[in-house]
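Now for chain A:
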Amino acid sequence: MIWALVFLPLASALASVLIRSDRIRRAMLVATAAAHSALTGICWIAPPAVAPGAWVGLDAAGRLFLGISSLLFLAVSVYVAHSLGRESRGRQTEEDTGAVFVNAPEAVFTACLLMFLSTMTLVVASRHLGLLWVAVEATTLATAPLIYFHRQPSSLEATWKYLLVCSVGIALALLGNFLIVVASASADGSGGTLLAPDLVARAAQLRAPWLKAAFVFLLVGYGTKMGLVPMHTWLPDAHSEAPSPVSALLSGALLNCAFLGILRAHSICAAAGLGDFSGTLLAGFGLLSMGVAAAFLANATDYKRMLAYSSVEHMGVLALGAGLGGVALYGAMLHAVNHSAVKAGLFLLAGNFLAAYRTKSIARVGGGARRLPASGLLWLLGLFAITGAPPFGTFASEFTILKAAFAQGRTAVAVVALAALAIAFAGMSKAFLGMSLGRAPEGETSAPEREAASAVWPALALLAVSLVLGLWIPHGLQAVLVQAAHLLGGGAP
Partner candidate 1 sequence: MGNAIDILLVLLVLTDLVLLGSSRLRNAIRIVALQGLALGLLPLLAHGRGRLWPAILLGAGSAVLKGFVFPALLRRALRETRASREIEPFVGYIASLLLGVGALALSFGFGARLPLPWAAPSPWMVPAGLFSVWTGLFLIVARRKAITQVLGYVVMENGIFALGMVLVEAMPLLVELGVLLDIFVAVFVMGIIVFHINREFDHIDSDQLEALREGAP
Partner candidate 2 sequence: MLHPVLAVLVAPLLPGVINRTKAYFAGRQGPPLLQAYCDLAKLFRKGATYSRTTTWIFRAGPIVNFACLLAALAVLPLGRVAAPLPFAGDWILLAYLLGLGRFCTVIAALDTGSSFEGMGASREVQFAAFAEPALLVGLAALARRAQELSLTPMYAGLSGAEWAQAMPMLAMVATGFFVLYLAENCRIPVDDPNTHLELTMIHEAMVLDHGSVDFGFVQWGAALKLWVLGALLVGLFPSAPADRPLANLAVGLGWMLALAVATGVAESSMARIRLLRVPQLLVGAGVLCALGLLLGFR
């Protein structure tokens, strides 16, 4: 079952290289995404049994993140099928930098997209930390070409930074894996393991110092991929240079995968009685990320970079929730769902803005609500969804995390977090209002444009998800969230 989830996209990736016709290839992309979602749905309804020693298997956390990734990919694939048609074939000029460039072949793009899906699936499904590592590194390699789709210097630079920073970081994570093996091996050096469940089970016998060192390496390594400050440096570049749907996937799905890696390590530490150690580290990085990201959001100039920094901020929220533990972990799980949906939706909308205004500069976009009636309005709603205003889902999750912070008596933490959120809101709202309200800057038309359904509906659907989650959490999801929270050593309200 799980292997089907992994290999189905892989197969169609190979196919997409062979297929000549763009139309068929796009159709196949959407079809694959749909099939993947369908299989995921089955996994949710009837979780496949897992053999004790198996390397792959879907526990609650896996199911949760698999669900997010699959759903996101479906929405994005619909959007991509449209936006690829929007891309011009020949040489084109980037308005901001004035660079002339051509696009990478669409076949390669589609293939990498599908490989990305398959590797992501492997990440969330692997119970063996070594396999997890392999999969995470594989996602990096699969996404690098996607970022370089627009073959222009800036994209190249972004790709290079992404590849180098992430590869180095993840290499450190590999070292962390080795240290875990050492920590778990018996006195004669045999019997070390990397199976997460076994490790949790044998947590008592693990060697504390080695485990600590291992966690540090894993945190720094996967934290690089997840975008925790100060390892986040690749993130704004990659997100701003990649095509918008790719940015959506990076923010909405990829970062979560890295987060899952950290969570696995954290749960092992927690089981081994080092929960305070790892929790403190996580919470610290969470607060740091929130604060620094807020500072960058306070005077953003490029709206895709702004969304990227907002992702950094929300990764901080996730890390904070995981670090606080207890109910906050449940909050973090819920927040992962909400953030992925909203952020992906926003990136897709940003794509529409970019297509209409041909610039990423906030100052040069205005009157969006007039020119792009649907996208402009959704953009405003997205502002409230991403900044944690009720009745959107982000409010519920952030409320849960903050309440946990207060309940644990960590008032200072909660106050800092609240301040960061407020600063971020002030910054983002200024940008968002400037873009969607008022009239277009001179030289730009304010005349309403006809927007294609496939360009609007994915974003609408994703925002709707977050709105629904703000008013009502379905029972099935609730169950998975609670299981996942308990599995990773947390609690639920």
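Candidates were picked such that all candidates are chains of the complex that A comes from, given by their letters.
Things to note:
Assume a contact is a pair of C-beta atoms (placed from the backbone, for glycine too) under 8 Å apart; a residue touches a chain by one contact, two chains touch by 3 or more; residues count from 1.
Only a predicted model underlies this, so the values are computations on that prediction, with no experimental measurement involved.
The candidate list 1 or 2 contains one chain touching chain A in this complex, and it is 1.
Note for the complex: chain A touches candidate 1 at residues 97, 128, 130-131, 133-134, 137-138, 140-141, 144-145, 148, 151, 153-154, 156-161, 163-164, 167-168, 171, 174-175, 178, 181-182, 185, 187-194, 207, 209-210, 213, 236-237, 240-241, 296, 299, 301, 305.
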